[in-house]
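Of the protein chains in this complex, all but one are displayed in their positions.
Letters A and B mark the chains as written, and numbering starts fresh at 1 in each.
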Amino acid sequence: MKLWSFHGGLPSLAEHKNESVNLPIETAPIPKTLIYPLGQHIGNAAKPLVQVGDKVLRGQKIAAAQGVVSAPIHAASSGTVSKIADHLIPHPSGFSAPSITIKTDGLDAETDYTPHADFQQLTAPQLVDIVREAGIVGLGGAAFPTAIKLNTQSKAVDIDTLILNGAECEPYISCDDRLLKERTSRIIEGIEILLHMLGAKRAILAVEDNSPDTFSSIQEAINSNNNLAINATQIPTIYPTGGEKQLIQTLTGKEVPSGKIPTDIGIVSINVGTVYAIQQAVIEGKPLTSRIITVTGEGVNKPHNLEVRIGTPISALIDVCHGYTKQAERLVMGGPMMGFALSSDSIPVVKATNCILVASQHEVVTEKQAMPCIRCGLCASACPVSLSPQQLYWFSRSDQLDKAAQLNLSDCIECGCCDVVCPSHIPLVQHFRYAKSALKVQNHEKQLSNIARERFEAREERLARDKAERAERSRKKKAALKNKPAKEEIDAAVSRSKTKKNSIDNEG
Amino acid sequence: MQFLTSNAPFIAPQNSVQKMMLWVLIALMPGIITMVWQFGYGVLANIIICVSTALIAETIMLRLRGRALGPALSDLSAVVTAVLLALALPTLAPWWIPFIGTFIAIVIAKHLYGGLGYNPFNPAMVAFAILMVSFPKSMTVWVLPHSLLPTGISFSDIVAIVLDQQPKQTLIDAITAATPLDEMKTQLGLNQTVEEIRASSIFASLSGRGWQWVSIAFLLGGLILLFKRIISWHIPVGLLAGLFTISFAFYLLEPSVTPSPLFHLLSGGAMLGAFFIATDPVTAATTPKGRFIYGVLIGLLTYIIRTWGGYPEGIAFAVILINMAVPLIDYYTPPRTYGHK
Partner (left out) sequence: MSFFILIILFAALGILLGYAAIRFKVEGDPLVDKIDALLPQTQCGQCNFPGCRPYAQAIADGEADINQCPPGGEAGIAALADLLGVEPKPLNEDNGVEKATLVAVIDENTCIGCKLCIQACPVDAILGAPKHMHTVIEAECTGCELCIPPCPVECITMEPVTKTLALWEWEKPDTSQAKAKS
């Protein structure tokens, strides 16, 4: 199969896959509590459907989607709702946000599922509904509600290619790899469901060339499945080839126009974990309540690949891995390039969690002394989006955010390639994250000040109007007084009171 | 269990300024060894004086600016500047030439503009230009290659000359001469043809005797840097292509009174400039297209200064002048972002 290449990237990034790639998936035990932050996907937070004290079953919907860009949340085991309150969330801000806490009863009783073994009979909108109701979001880490991605009926461009993203390019993570090795037939079935749903002409399942065994398993499964529309290919192991835009460029040579989505050029790209979840939702009728997670790093005694109930506190997973070692230094959700450090292991696993990396001191660098930028341009050669990180750095550093925006700061995928190659050890991605969030806040403040200006002008107008009306009224009065001489008014008033007095006397 | 947090990426950086500078020094070795082989130990004296002055000047400036010494000194950027200047200076220049030059390069051209990363002009070339203009006589006195010397120079003679101990003028006259570039320019001005000029013993088959091997050695070093991805190909290829093209064009027009393009490429500081001096990251253009244009402009300007300017070698002035154009070049050559036209 013909492959293209993307600009830049880190071909020599140490992969650290050996720590976990040969560990088969084990099932993590049901934890004592399950915690569900209501905003664990892109879009609006879900709204709770249960109250404290309610009994829930596994697979029961406990929070409903709010609006189109949102997703429902389902309980991963049976138990009682113990709290609906703020809880620490897995977010770099370290904030707490409203979450539903369930105390499990250990029975793991399930709600009734509606399987659809014969998915070919369902229409695309029906299938999209199933995906939406199952609460499926992108499990590659982005957590975008998948139903919106798959709702391509109203789009102008027909979907030509379905890409299945099995290119796990971040170091340490091997959950997708194990899924592809162990549950291959179900993933192939998921691909068929997607092909039927999207009406795409072909599907390409891409894996990196550092796991030839996985590729053989996939090829075997595809050959026995006999669907000519499904292909698999190996792609060169260059970080970040698993990034959606870079993967699309590698497999099709096309670029997603800035500000647009792959659907606009007839492509849909889905992570293999999400495909598995879709298969489970359609064929077995099961909503998204568990996922595969790699727990690895020198900070745990025994790394594992685990099937975890979503909502499990991280501490429970560490227990499965025989606890922390003495060198545990950082608790990272995600990989070492794009993940973020968590402050506590009481934080729960959410739908987007693909890896928990407990890193020791020599697996991570926790502090870098930045030297001045020597303008070497290595950052620009490494950037997969062909940006000029150097220029963006100068503008972010001097708070010239508008100029940074002009240089396409918003196209930065925060992959970290520039950061790792910089010889002056400048924390480039940090600068860009700061600049992007500062721009967001700046735009918000601009909007607020525009509204304030409108309100101020409206108020000025109202006051001026009131003043003018008052002036008009008194002017009219004065004019009226001027027209009639005073004496006439007084005579008329006197005769009026005389008449009244007479009539009262007459009656009395 | 609680944890401290910090920001991604958590992977250790792959490169460092120190590593890059070390490779530059390693890549300069072939050229330095060839210079010693062809011209004697004088160049080592330059290097020793320049490097020690650079480290002292850097320390003083860092102290004055209140900066930590460790990271700034160990990144070797001052050492590289010093060595490049030492290689550009005449091999038996009196000690105060490299001393003053290095002082100018580190204090004025580097630190007074803000230190590493902030100087707009190449420090080694600024120092060279100032020395050239202020001490023209000392700067145009170059040692003849060994093969042309009647007898060898003894070590004590070298020391005496370097320490400016008023050695015998006859000794100096015997062992020094104008460079091949200088000779070519002067004689062309006296209406000689290239063929006649090339007959002189200071010329060899490719360019100047001795100098051609030094240039080839620097070319080799430059290829090492390219291979190790310390520099990108745009500036060297641009510079050499620019220099080649313009010299080839004039050569075609009037071959009898124009030195060949090969002569230009292998003379003077062309190779050293293309791979080591113009590629100084701080002062060069940053975008790939911009770098190529930057290289071409320097190549063109070098030829112009060499042929019609007031000095026999144009690299230093060309680099400084095109350094001025770098912000403009960068502004008009941004890379095309993914997803944009």
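Criterion: a residue touches a chain if its C-beta (ideal position, glycine included) is under 8 Å from a C-beta of that chain, and two chains touch if they have at least 3 such contacts.
Note that the structure is a prediction, hence the values are computed from the model and not measured.
Student: Using the document's definition of touch, tell me which of A:Gln369, A:Asn483 or A:Asn506 contacts the absent chain.
Tutor: Hidden-chain contact among the options goes to A:Gln369.
Student: Just to verify: which one of A:Lys302, A:Arg459, A:Lys477 or A:Lys498 makes contact with the chain not shown?
Tutor: Within the whole complex, the residue contacting the unshown chain is A:Arg459.
Student: What residue numbers in chain A mark contact with the hidden partner chain?
Tutor: These residues of chain A touch the chain that is not shown: 39, 91-93, 95, 97, 369-372, 397, 399, 427, 430-431, 433-434, 436-438, 440-441, 444-445, 448-453, 455-456, 458-460.
Note that only the chains that are shown with their structure count from here on.
Student: Would you mind pulling out the distance in Å between where the CA atoms of chain A average out and where those of chain B do?
Tutor: Their C-alpha centroids are separated by 53 Å.
Student: Can you check the complex and tell me which residues of chain B touch chain A?
Tutor: Contact set of chain B toward chain A: 1-17, 19-20, 71-72, 75, 77, 115-118, 232, 281-282, 284, 286-288, 291, 330, 334-340.
Student: Could you please specify the touching residues of chain A with respect to chain B in the complex?
Tutor: It is residues 6-7, 10, 12-14, 92, 94, 171, 245, 249, 255-260, 315, 318, 324, 328-332, 334, 336-345, 359, 363-369, 371-378, 380-381, 384-388, 390-391, 407-408, 411, 416, 419-425, 427, 429-430, 433 of chain A that touch chain B.
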